[in-house]
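Dropping the structure in here first, questions after.
For this depiction, one protein chain was excluded, whereas all remaining protein chains were kept in their positions.
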Amino acid sequence: MSLGLAHFLVLSAVIFSIGVIGVITRRNAIIVLMSIELMLNAANLALVAFSAFRQDPDGQIFVFFVIAVAAAEAAVGLALIMLLFRNRKSINVDDFNLMKW
Amino acid sequence: MISLPIINFSVIYPEIIILVTAIAVLIADLFIKGDRRAPISLIALAGIIMAAFAIHAQWGANVSGFSGAIIVDNYALLFKYIFLVGALLTLFLSVWYLQREELFSGEYFFFILISIVGMMILSSSNELITAFLGLEIMSIPLYLLAGFDKGKLRSNEAALKYLLMGAFASGFLIYGIAFIYGSMGTTNFDEIVRALSSDSLDTDPLILIGISMIVIGFAFKTAFVPFHSWVPDVYTGAPTPVTAFFSIAPKAAGFAILFRLLTVAFSPIFVNLSTMLWVLAVLTMSVGNLIALTQRNIKRMLAYSSIAHAGYILVSLAIGTSKGTEAGLFYLLAYTAMNAGAFGMVILLGHKGEDDLTISSYGGLSRRHPVAAATMSLFMFSLAGIPPTAGFIGKFNIFSNAISAGFIWLAIIGVINSVISVYYYLRVIITMYMKPEADSVTTVTYPPSLLVAIILAAWGTLHIGLFPNGWLLFIRESVVGLYQAL
Partner (left out) sequence: MHLILFIIFAVFCIAGAILVIVLRSPVASAISLIFVMCAIAGLFALVGALFVAALQVIVYAGAVMVLFLFVIMLLNIKEELITTDEKRLTRYLGSALGLAFVLEIAYFVRRGLAFGSSSLYLPVPKEFASIELISTGIFTKYLLAFEMTSILLLVAIVGAIMLARGKGRRDT
């Protein structure tokens, strides 16, 4: 058995699902943010696998954009976490008085 | 040596104008200090008006640019008008509020304008990656606007929750885009239509997973049930003019891309998606209305009601024909006017700090401020869909189109829902007219900028309701080009 596209897609689906589980089950805002990074990484893996499969560089260009988006989201998210922590001294999502999921 | 393509900048003139205005606002904010910063909002206003002229000049065009990434057609231009109207109303709603809450700063207008740039690109994007980036340019300023009242915990929490849910949705979106790219080798809408209509044999499951995940991603942003959990908290925690903006512009932007994506790009496999949209529409209407029934806080009630209204527009999306799209766009137009008006009244009747925004605080308003109570009633009647307002014509259009397209159950469920919704809108009116005066009703001042916004919204609500024909023709003109190629 040799290496094929399906291997990469299943791996990326597994990582994506772990990220989704992390977002749903974890209560710490920083870890939720990291789980979202996992999801984006899984998407990147799928994009690169498809790009290699199709012998087409477009998929890798998309990865470039996804990384830019992830960086922007992480910067704003971490700034918000800092602000919230400064105002409240806790980043536990359940401590938010309005956070009823 | 790469051969550079010919860049047709004229296709993004409105976006460029707004972007330059946003940067001008940011720079002006550096040099103007303290209480003399009110003129900053005038710069933003000038930019919005100039962009409207640029859109007017483009009307009737049908050109694409940037290697097919952007398309300028009447459909996109109509949405750009809606975004500009949303931004304009928000601007008028904001100025007095920002001064009252001591939040006035240039960044506020910068974020609103940049968000509008993202929405404009989203509405005219003809390619998935451009749409994804447009969505992000729209969303990140929205997160920041939700958290604009930095000193308030509620606002911080709203922003963080919005960001986490938004980024979660982006994850689904980009994963879906990866699947579409992988199974079709392209992300361009024109090429997707061509590929889908050529191999009619058996639709690749990867395409279905991909498009479903893309819909989930946009469903989070446009707040469809069951992806709505963030809405009430974010809408309540954000400053009120920002909430008004959230309920108008990003919703319109989400629908702009959903209509183009599902009923045009994926039209060959639309039958496979129709059931999913049907379920989403029923859930969104019903859950939004049922929870809105129990709300005591006016902002929370309007948040759930905005979910329900998205459900009505989803009905028109599920129809999937050009008639359905027309009905949906007409409803969006009506919704923009009446919802902006309702939020304008909430701002007008609120007071500094916004601690108490319960519906019961409007008790006896009709005796002290009859004009304000009458205007609020107008918007509530329109949201409930009672003639002769815009909301009635909009709902009538959607449900009659649903029936003629064979979606009879969807229409019945929709009508039942709008009957349910009458109850909670009327409760506001009854509180104002029948209930004894509440202690917390303070003196209402009438700042001119806010009045402009409310009068504009009231005019829109009545004009669309009384003279719908001109508006219907305007919308038909903008939708007709969208389906010509099919």
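A and B are the chain letters, set down in written order, and residue numbers restart from 1 in every chain.
Keep this in mind: contacts are C-beta pairs under 8 Å (C-beta built on N, C-alpha and C of every residue); 3 or more make two chains touch, one makes a residue touch a chain.
Quick caveat: nothing in here was measured; it's all calculated off a predicted structure.
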Touch rule applied to chain B and the missing chain gives residues 2-5, 7, 12, 19, 26, 65-67, 69-70, 101-103, 107, 110-111, 114, 117-118, 121, 129-130, 133-134, 136-137, 140-141, 143-144, 147, 149-153, 183, 204-206, 208-209, 353, 355
Chain A residues touching the chain left out here are 1-11, 13-22, 24-28, 30-31, 33-35, 37-38, 41, 44-45, 48-49, 51-53, 55-58, 60-61, 63-65, 67-76, 78-83, 85, 87, 91-92, 94, 101
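Note that in this section only the chains that are shown with their structure count from here on.
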Residue positions on chain B within touch of chain A in the complex are 129, 132-133, 136, 140, 143-144, 147, 150-151, 153-154, 156-161, 163-164, 167-168, 170-172, 174-175, 177-179, 181-182, 185, 187, 229, 233, 236-237
Residue positions on chain A within touch of chain B in the complex are 9, 16, 19-20, 23, 29, 32-33, 36, 39-40, 42-43, 46-47, 49-50, 53-54, 56, 58-59, 62, 65-66, 69, 72-73, 76-77, 80-81, 83-84, 87-88, 96-101
